[in-house]
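Up next, chain A:
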Amino acid sequence: MDQNTRFLTETVLRISGVDPRKCMKCGKCSGTCPNYDAMEYHPHQFVSMVENGLIEQLMNSNAVYLCLGCMACVERCPRHVAPGKLVGALAQLKLRKQDGNHKGGNDIAAMADEKVPQQLLMAAMRKYRK
Partner candidate 1 sequence: MPKIGVFVCWCGSNIAGTVDVEAVSEAMKTVPGVVFSTNYQYMCSAAGQKMIADAIHEYHLDGIVVASCSPRMHENTFRKTAQAAGLNPYMVEIANIREQCSWIHKDKEEGTRKAIVLAKAAVAKLLHNQPLQAGTSAVTKRCLVIGGGIAGIQTALDVANAGYEVDIVEQRPTIGGRMAQLDKTFPTLDCSACILTPKMVEAAQNEKIRIISYAKVEKVEGFVGNFRATIRKKARFIDENKCTGCSLCMQKCPSKKGRDEFNMEMNNRPAIYIPFAQAIPNVAVIDPEQCIKLKSGKCGLCEKVCSAGAINYQQKDELLEREYGAIVVATGFRPMDPSPLNELGYAENKDVITSLELERLMNAAGPTKGTLLRPSDLKHPREIVFIQCVGSRCDENTNRGKPYCSKICCMYTAKHAMLIRDKYPDTNVHVFYIDVRTPGKNFDEFYRRAVEQYGVDYIKGMVGKVAREGDKLMVRGSDLINNRQVEIAADLVVLATAIEPDPSARSIGTMLTASMDTNDFFTEAHAKLRPVESPTAGIFLSGVAQGPKDVPETVAQASAAASKVIGLLAKDHLVTNPCVALSDELLCNGCSQCEKVCPYGAITYENREVRGPGVREVRRVARVNPAVCQGCGACTVTCPSGAMDLKGFTNQQIMAEVDAICL
Partner candidate 2 sequence: MRKFAAEKLEQLLSGISMPVYAPVEDGGTVIYGRYEPGMRLRLDKLGTDRTPKEVLFPQWESLMHFKMEGKKIQLTEEERANEDYVLFGVRACDMQAIRVLDRVFLSDPVDTYYAARREHGTIVGLACDAPGKNCFCKNFGVDPAQPDADVVLWPAGDEYFCEAYTDKGHALLNGWDTLEADECAVTAIKEEIGKKYDALPFAHLNLNGFDGEHLMEKFESPQWKKLSMACLGCGSCTFSCPTCQCYDIRDYDTGNGIQRYRCWDSCMYSDFTLMAHGANRPTQLERYRQRFMHKLVYFPSRNEGMYSCVGCGRCIEKCPMNLHIVKVIRALGEGEKE
Partner candidate 3 sequence: MKKIKARALSLLADGTVKRVLGWERGEDAFDCSPALFENEAEMERFVYGTCAGANLSKYCVKMGKAEGKTLVILKPCDTLSFRQLLHEHRVERDAFYIIGAGCTGMMDENGLLAKCAACKGKEFAVYDEIIDTEECRLPTGTEKRMEQVEKLENMTAQERFAFWQGELSRCIRCNACRNVCPACTCIKCVFDNPGSGVQSKAPVTDFEENMFHIIRAYHVAGRCTDCGECSRVCPQGIPLHLINRKLIKDMNELYGDYQAGLGDNERTPLTSFTKEDAEPGIIHERGNG
Partner candidate 4 sequence: MSVSNTGWTPKIVAFCCNWCSYAGADLAGSGRMQYPADVKIIRVPCSCRVNPLFILRAFERGADGVIICGCHPGDCHYTSGNYYARRRMTMLFSLLDYLGIERGRTRVEWVSAAEGAKFAKTMNEFVETVYTLGENRKLRDIRCRK
């Protein structure tokens, strides 16, 4: 695994809090997914592909956006793996990529505008930094 891949993988795992090694490859997530057919990669593949570092492949796929976020796979996963959270994490990573970078806490403070509500800043923080 090269450094970039490792970085991406670790970021996804950190954001999602998911441990893909817990997966026992039962396929419950894909069996339960209501938007299965629309997705290029299916929930169980997200788990195994993240585990194998195929992050960019996933990020380049529309499957990330086709997840309905119904959380059925999270709810029903017998191993507490939560594939849906992985999808969410990948979507966030994609968003960050679009922004080209992400802001640290200090950057935000410098950008603070008194007219902008604090809540908005916090929302931005959550979105880009978390």
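How were these picked? Simply put, all candidates are chains of the complex that A comes from, given by their letters.
Keep this in mind: a contact is a pair of C-beta atoms (placed from the backbone, for glycine too) under 8 Å apart; a residue touches a chain by one contact, two chains touch by 3 or more; residues count from 1.
Everything numeric here is computed off the predicted structure, so don't read it as measured data.
Evaluated over the candidates 1, 2, 3 or 4, chain A touches in this complex the candidate numbered 1. By the touch criterion given at the top, residues 22, 24-33, 36-37, 42, 44-45, 72-73, 76-81 of chain A touch candidate 1 in their complex.
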